[in-house]
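Removed: one protein chain of the complex. Kept in place: all other protein chains.
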Amino acid sequence: MTGETLIALALVIPAATALLTPLFARHPNLRESVTLLGTVLLFAALLALLSKVLGGARPALHVLDVVPGLAVAFAVEPLGMLFATVASGLWIVTSLYSIGYMRANHEVRQTGYYVAFAAAIVATVGIALAGNLFTLFLFYEMLTLVTYPLVIHHRTPEAKAAGRLYLMMLLGASTVLLLPAIAWTAVAAGTLDFRPGGILAEKLSPTALAMLLALFAFGIAKAALVPLHFWLPAAMVAPTPVSALLHAVAVVKAGVFFVVKVIVYVFGVETLSTSGAGDWLVFAAAGSILIASMVAMTRDNLKARLAYSTVSQLGYVVLGAALATHWGIVGSGMQIATHALGKITLFFCAGAIYTVHHKTEVSELAGLGRVMPVTFAAFLVGALSIIGLPPGGGLWSKWYLVLGALDGGQIAIVAVLMISSLLNVAYLLPIPLRAFFGTAEGEATNGRAAEAPLPLLLAMSATSLACVILFFFPGIVFNPLQSMATQ
Amino acid sequence: MTLDLVREWLGGGLVAAGAAFMLIGAIGLLRMPDVFTRMHATSVSDTLGAGLILLGLVVLAGASLAAVKLLLLALFFGLMSPVSTHAVARAALHAGVKPVLADGVEVETSSREGQSSTR
Amino acid sequence: MKELVGNLAAHFNQWITVFLMVSGLYIVIARGNMIKKLIGLSLFQTSVYLLYISPGKILGGTAPILEDGVSVYANPLPHVLILTAIVVGVATLALGLALVVRINEAYGTIEEDEIFERDTRG
Amino acid sequence: MMLAAALVAVLLAAAMMVGRAVLGPSVFDRLVAANAIGNAAILILALYGFLGGRPAFLDIGLAYAMLNIIGTFAVLKFLRFGALGATGEEERP
Amino acid sequence: MRLDVILRITAKLILPMMLLFAVYVQFHGDYGPGGGFQAGVIAGATVILYALIYGLGATMVVVPVAVVEALIPLGVLVYAATGVMGLLTGGNFLDYSHLADDEVHGQEWGVFVVELGVFVTVASTMVAIFYAVAGRGRR
Amino acid sequence: MRVLSLALVLFVFWLLLSGHFTPFLVISGAVAAILTAALGLRLGYSDEEGHPIELLPRGLLYWPWLVKEAALSALSVARVILDPRLPISPRLVRVNTTQRGAVGYVTYANSITLTPGTITVEADRPTGTLVVHALTEAAAQGLRSGEMDRRVTAMEGSG
Partner (left out) sequence: MREHLPALQVLVPLFGALLCALVRRPRAAWLIAAVVSWIVPVIAVMLLAQVLGTGVVSYHLGGWDPSIGIEYRVDALNGLILVLVSGMAAVIAPFARRSVAAEVETGRVAWFYTMYLLALTGLLGIAITGDAFNAFVFLEISSLSSYALIALGSHRRALVAAYQYLVLGTIGATFYVIGVGLIYVMTGTLNLGLMAERIGAVQSTRPVLAALAFITVGISLKLALFPLHVWLPNAYAYAPSTATVFMAATATKVAIYLLVRFLFSVFGVGFVIADLPVTPILTVFSVAAIFAAATVAVFQSDAKRMFAYSSVAQVGYITLGVALATATSLKGGLIHIVGHALAKGGLFMALGAVTMRSRAFDIDDLCGIGRRMPLTMAAVVVAGLSLIGVPGTIGFVSKWYLVVAAFERGWWWLAFLIVASSLITVVYIGRFVEAAWFREPSAAAMGATEAPVSMLVPIWLLAVATVFLGLDARLPAGIAEQAASALGLR
């Protein structure tokens, strides 16, 4: 199959899944089969595409011109390919997990849930493979809109309030800041296409570049750069699989991916580093990392703590890109992948704990590790990866980020990364440790089945295993990124 | 030549005189104390004012279609102006508008059937 | 003399146009009675008729001499335009009166403030 | 010249009549004034048409005079019966 | 309410004059201001005067409502159809040149018929408006 | 007969208005006059009230007198208006009439209104009286003299 066909398939498969799912609303087993089939087919298509990309090909697909200058077009490059593949792979796992979770918790509106989920994957793939700013923006907005029903899934007042915040912050930032940024880019560069080396070279003054970068960095609120992060903790009212895939992987990664993509393919690393227009962003990201980490420590609600952890970890991605050095970019890309695997594992665990024991607060988990050993083992692996300790793949992304900071001569940033790792340790590690070694206050097990249902266990095992694999075989991620960064 | 001049002066004079009566009528309309007395003022405009102006224009127009139409207009004025004046006056009286009367004058409309005291 | 007279008359024309416009608009704005408003509206529209018979040069500018010597004012005929404007005015007034009659039936008043009061109350 | 002066005088008269129409106080005062204004307008039309050499204005004047009367009747009838279609003027034996 | 003899007698006197004046204006459109519209206004006004003097009921017997309401669109139809005749006879819309053997007569005929349409519509519209307004508000 | 007479009068009216004597317009005028007169049979104006043609000859004698009378009255009212003291003494007076026909009665009433200084306020046909608003004592006196009444009755003739 040609690259064009594969790109088209990568969009059509999840779209078809979304459209077919409601037809089987009355037959849950059939419905879930459709979903699973879709996830597997998509993954296969992306793997096929990945092999082409690794072989040096850069497939592209021009779909249509809305008006001259605004094209819906796709162009595959390593970073996007990586993002798409990770998201799609995790979609399989999450779907498996969802089936167990939704059924075990007797959730309502399951059909709508799967439809929105598949639609979110369409948007994510579209974002990952977009060939220009307009296409990326198109799918970026689509992602916001299709995930909104997932956020307010429970229809409770706080879910609706969170949904409103979610919509207003994401749409607000993207319309008020991102859209003008894109328009400004179009006016300044005369094109919206992503090109290696960027399109803004010698088009704008350093000050203007810095302002434009600010518009992008804050306009892409999905990147959750402090202070535009509030929507993320709020969105945690959604069912846990939603938090897992979307608010640890698809949605937030779409945000930071967008930032990296803009820095690499719109500004151009060269342009950015020589102009110094990204310097401020380095510090903003560093601030974001530290602030979010410290807030995370104060949160007792497990999902909230994980959410702030995510905000902090996203800062790494932005920071790496903002450094505008070779290793910074590589580290940034690796962080997208490793954090995705690590954080989804943690969310899977959180969901499992809620499903079996209806516990949501960190303080309630002491001693629970002895009843749910698999769950908390997975949690431990995921946490280590996020902190950047062996045997987690996260070690490598941190490593390259430090290299990038050193390359850029940003010693202070190296310090920030170190402090942040310590903070990570402080808010993540106590959770599994207390679960295993602490003593429960009251009846921890609730007298019920001890370990999580099988689909949940399978899912978390798979992702934690992937974390470990990335530790031993970082080349899977490193090689394509290296090829991108050296372009 | 002289005839034309005479005609022009005569016509112009008539028109000017008519206009003067229009003004007098308008002044009366402003000065008079009630609706009935004001109607007497507009009567001046409608008769001498309009009449003299139209007559003057007839003189100026000479024997022509315009003169005929001016005369028709004058005729129409003479026919319809009293009718509408009467209509308004009657309506005002029926609506209960009390006419301002001179001191010591008795109202002679008290009895419809009774013979007029002025006879 | 004729020219002087014409000029004088033309200026009256202009004054009356402005007077009708302003007073018509004033009535429309200042009156709460819907029929009075319509009368003001008609007065306002009347100003248009006069405008269309104003000769060109009295309005402060000089009319352009076009097609050397050919009078450009001969066509389209102003009186046709005025007539059309009158038709429009009458139609507007008629429709407006018909509306006021029905408003009176529905509300029992044609005073704007009373109508608003009745709408907000019930 | 005299015609122009006459035109000015009639316009002035019309303006004064407008004054009465505005002052009222009763609706009948306004009606009287409106009638007078209408008649003045016909004369203005005649004078204006004469000055402009357009006797066709006289036809307009005639038509206007007819409509003026009907307008007065309509208003009076409306004032008296609250409706234009009332049959109050019909003859009775 | 007693009969007002002055109104009745005067109305009788001027009604025929007004009707004839309407026809006069209708036929003299080419010579001065006038034509279908003014004629229609005067004719309509005549009917209204009749109604004011003799009452709405009596008038609606002489000039029925249904007739009036059908005449309005019919007049416009006459107008527009004449214009379309121009289109069908090889000219543009509203081009009456080809309605007769020579251009001048064609134009004359066209304008005449069109003005007739205008007359019908304007007169009937005035009466219809009067009926609509006068028929209401009886308390 | 009266219809024909009315048609003739209307035709003259048409010719006076028209001033154009093309065959088309003259014939149209004749047709219009006849149709209008005929319509009068339905609308009720083609009778002795709507078309009192027999009064025309004597009317020609009355009208000039009326015009003179109106002009004189107008002058006197104008004098009153321009007098700084505004010497008016308005009054309502009831006058008797001697006309036999409605047309004569209306002619008298309208003549009173046409002459400035007096306005017919109420026409009471059954009693044959008129209520007149007079601006001054002099105007009322002029009415009481009864000259106008006599002249209008004379215009009515014996028939």
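All chains are identified by letter, namely A, B, C, D, E and F, in their written order; residue positions are counted from 1 within each chain.
In this section, contacts are C-beta pairs under 8 Å (C-beta built on N, C-alpha and C of every residue); 3 or more make two chains touch, one makes a residue touch a chain.
Note that the structure is predicted; figures quoted are calculated from it, not measured.
K.L.:
Tell me which residue among A:Leu20, A:Leu37, A:Leu54 or A:Leu145 touches the hidden chain in the full complex.
P.N.:
Of all options in A:Leu20, A:Leu37, A:Leu54 or A:Leu145, contact with the hidden chain holds for A:Leu145.
K.L.:
Touching the hidden chain in the full complex, which residues of chain C are there? Just list them.
P.N.:
On the chain C side, contact with the omitted chain comes from 21, 25, 28, 34, 37-38, 41, 44-45, 47-48, 51-52, 54-56, 59-64, 66, 72-73, 75-76, 81, 84-85, 88, 91-92, 95-96, 99-100, 102-103, 106-107, 115, 119.
K.L.:
When the complex is taken as a whole, what residues of chain E touch the one chain not shown?
P.N.:
Missing-chain contacts on chain E: residues 69-70, 72-74, 76-77, 80, 83-84, 86-87, 91-97.
K.L.:
Considering the whole complex, not just the chains shown, which residues of chain A touch the missing one?
P.N.:
For chain A, the residues touching the absent chain are 64-68, 70, 72, 134, 137-138, 141-142, 145, 152, 155, 160, 164, 167-168, 171-172, 175-176, 179-180, 183-184, 186-187.
Going forward, only the chains that are shown with their structure count from here on.
K.L.:
Taking touch as defined above, what minimum step count separates chain B and chain E?
P.N.:
Minimum step count, chain B to chain E: 1.
K.L.:
Using each chain's Cα centroid, which is most distant from the centroid of chain A?
P.N.:
If we average the C-alpha coordinates per chain, F ends up farthest from chain A.
K.L.:
Centroid of chain D to centroid of chain E, CA atoms only: how many Å?
P.N.:
Using C-alpha averages as centres, the distance is 23 Å.
K.L.:
Rounded to the nearest whole Å, what is the centre-to-centre distance of chain B and chain F, using the mean of the C-alpha atoms as each centre?
P.N.:
Those two chain centres are 14 Å apart.
K.L.:
Report, in whole Å, the distance between the mean C-alpha point of chain D and the mean C-alpha point of chain F.
P.N.:
20
K.L.:
Residues of chain E that touch two or more other chains: which are they?
P.N.:
Residue numbers touching two or more other chains: 2-4, 6-8, 10, 13-14, 21, 28, 31, 33, 38, 133, 136-137.
K.L.:
Mind pulling the chain F residues that touch 2 or more other chains?
P.N.:
Expected reply: 17, 109-110, 120, 123-124.
K.L.:
Under the touch definition given earlier, write down the residues of chain D that touch chain B in their complex.
P.N.:
1-3, 5-7, 9-10, 12-14, 16-17, 19-20, 26, 28-29, 31-33, 35-36, 39-40, 42-43, 46-47, 50, 55, 58-59, 61-62, 65-66, 68-69, 72-73, 76, 79-80
K.L.:
Can you check the complex and tell me which residues of chain B touch chain D?
P.N.:
12-13, 15-16, 18-20, 22-23, 25-27, 29-30, 35, 38-39, 42, 45-46, 49-50, 53-54, 57, 60-61, 64-66, 69-70, 72-73, 76-77, 80-81, 83-85, 87-88, 91-92, 94-95, 97
K.L.:
Within the complex, which stretch of chain B touches chain F?
P.N.:
Going through chain B, the ones touching chain F are 21, 24-25, 27-28, 31-34, 36-37, 39-41, 43-44, 47-48, 51, 65, 68-69, 72, 78-79, 81-83, 85-86, 89-90, 93, 99-102, 105, 107-109, 112-113, 115-119.
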